[in-house]
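One structure is given below, encoded as structure tokens.
All protein chains but one are shown in place.
Showing subunit A:
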Amino acid sequence: MTVLKTSMRNFFAHKGRMALSAVAVLLSVAFVCGTLVFTDTMNTTFDKLFAATSSDVTVSPKTAKSDSTPQNGRPDSLPASVLERAEKAEGVKYAEGAVSSMNVTVVNSANKNMGSSTGAPTIAGNWTRNDLRSMEITSGHAPRGPTETMVDADTADKHHLKLGDELRTIAVTGDFKARIVGIATFKVTNPGAAVVYFDTATAQRELLGTTGRFTNINLSAATGVTNDTLKQNVISSIGAGAYKVQTQKEYSDENRSGVGSFMNVIKYAMLGFAGIAFLVGIFLIINTFSMLVAQRTREIGLMRAIGSSRKQVNRSVLVEATLLGVFGSILGVGAGVGLAIGLMKLMSAAGMDLSTRDLTVKATTPVIGLVLGVVVTVLAAYLPARRAGKVSPMAALRDAGTPADGKAGLVRGIIGLVLTGAGTFALFTAAHADKATDGSLVLGAGVVLTLIGFVIIGPLLAGGVVRVISAVLLRFFGPVGRMAERNALRNPRRTGATGAALMIGLALVACLSVVGSSMVASATDELDKSVGTDFIIQGNQRIVPQAAKAIETTPGLEHVTHYRDIEAKLTTPDGFSDSDGVTAADPTYAQDLHRKTTAGELTAAYGRDSMSVGSEFATKHHVKLGDTLTVAFKGGSTAKLKVAAITDDDVVIDQGARYLSTQTMRKYLPANRIPPDQIMFASAKSGQEKQAYAALKKSMEQYPQYQVRDQSDYKQELKDQIGQLLNMVYGLLALAIVVAVLGVINTLALSVVERTREIGLMRAIGMSRRQLRRMIRLESVVIALFGALLGLGLGMGWGATAQKLLALEGLKVLEIPWPTIIGVFIGSAFVGLFAALIPAFRAGRMNVLNAIATD
């Protein structure tokens, strides 16, 4: 009881000193809870959406997948006769045929894509009674006839569409135009899909290219009939096995699983970053409690002298930590919900509509937040608590002065060096691994070991590194600089832990920036070496025939290459077979992408009934030049093709691709099973590059879903994409860095309190406030630079190792992004200055008399 009372008193007496630790716990817990709430809310949104949009029972073709369109670009469909039979099943209130395609692009009269910018699909279909479950027509009427369409209200709002506007729908079967006659509003949150409706006949004709077929059949159950009963009835009516029959729950579950796994990736990635923030927070908490214990040495000694047991002292510190953990976590849970709402608003601004109506805080969320926050805090406080328990009763009798400096011990040094050594060895091994998959585990081990090793020897390195930094930087600041250096050095363990917190975040930044720029450099290098084409045309929809036609007829082009992946089963003479498919391209592809061969000539592979295989495949399955492979085209016939070339697989683009000509493919695949091009290449007539590029862009204006890029734009795009990805990761790492900065502030603030008498003395003998503040700022800068130096060094090491390892996967060029690295280093100095603002201000305001007041 007394222990608890003392702890409570201590906790509240020192609440100022605990504040920053509480903020660190708060931030980490908030990030965890925010992630959980955000992803749960997204799931709720999709659950509601899928539940509202699916009918009681849905019949679809066996092969249909809810989240993808077959490669030929036309959704799988079933004949109208199925509808007739299903309708007759017992318990059917009504049945209707639905047509829906996600392989479309909708543009307005200015050729602007009406689809979502966030990757959500554009869905075109017929307007059915089932849609009334999730939507209502808020203006105009449902579409009737071939020239009418209806659009969802969110899309209409976003693109300022109104009744009477004309929309063009680009499907694989052709383009067609229709005027908006109605606008329908979702009753549930639609996170971003653009939806357009037509009448049934139009949808069948334009989206499926046929009449009398549907993509699925929606059945509504009569009153008193459960979905499961209806499902059984329908199965017995249309026959089992031929079609997929799903209840509302089954259908929406299938829809959701795709979204769910995507959400899980987001969730675990974000939780990973929260974990890093927690890790950094641990250093802050350790430092706080170490300092509190050090400052209270005399008090603890007194407690021990009057009879407290070690255990009691130890426990009293842990109780304080628990209070801190509980307090920080409760606030963190609240902040987490706020963070989730903020994130949703941010997503809305980016074009993904999420509504706070769906805000989902599961009961487990606060529990996870609280448990995590408290456990981490108590674990972090364990070492300082143990040290408190070891305080001898004699401490009460000794003069207070400054608490004994923590000397970095020999044992620490040995353990740290051993770990760092083992880590370095692991990194070295990873860099020389023969297979990327084997090496990645070793790389991971190396990263973790070197990180722990650096954290442990940090205090030992602090001495040397701080001296070097000071020698370079602080000598311009005379005695103030010298004192800042000495202050940073006086407690290496503290400086080490504070710097280590910053080190972790910056090491990751450095590592990722090295990998990122190496990716750009390697890709650029590969593109320079192998790509011969002038222009690359691709988009998120396969290139529809009418767009391909527009490319082919563009003036100024020397040649145009079609490129498609084809589903096929391939069997070697020795009986091995796989379903990895083949690549059908025009013979000009050999000029568009230069590939070395280990045997034969690539041009020969584009000959009649010929093909090529990759060198790895050839070696593995003993395929030689002139061998005959059996290729069974999916949806087509089976071909016997002769191996006319073996390509060298030491590349990134098209590694292991098995080429054959478009001509050969056409022979074995019926026209309506031939998929649209994935990508097209075009080369300009010599000397007409500029004009051709402009002409290509012009002819693709009406197909905004495709991008035309020349080589330099393509490289730029690649760079931008990687840059964006890195920026996102940096943004998430910012949390860890913020916590680390809090750690620097915390260390300085507590040091200032600890050095009250010293500061008073310095002020008494004539140090000005400005000099005092500068001294603290410089100390802060030195600590920050120490952390930055270690972090950047470690991170570059990791990055370089990762590059060496990934060289096996094509990451062949190591590029250290010096501007970024140097920028981060200089930025760290400013971070140090910033962190010192408040502690320096407070030190300046300290009463001079405190120095000489004898206690």
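Points worth noting:
By definition in this document, a contact is a pair of C-beta atoms (placed from the backbone, for glycine too) under 8 Å apart; a residue touches a chain by one contact, two chains touch by 3 or more; residues count from 1.
Rule of thumb we're sticking to: contacts and distances are computed from a predicted model.
The subunit not displayed here is recorded in UniProt as "ABC transporter ATP-binding protein", chosen from "ABC transporter ATP-binding protein", "Iron-sulfur cluster assembly scaffold protein NifU", "Carbon-phosphorus lyase complex subunit" or "Succinate dehydrogenase / fumarate reductase cytochrome b subunit".
Listed residues A:A80, A:I679 or A:L761: the one in touch with the omitted chain is A:L761. Taking the complete complex into account, residues 399, 401-402, 478-480, 482-483, 486-487, 489-490, 757-758, 761-769, 771, 848-849, 851-852, 854 of subunit A touch the chain not shown.
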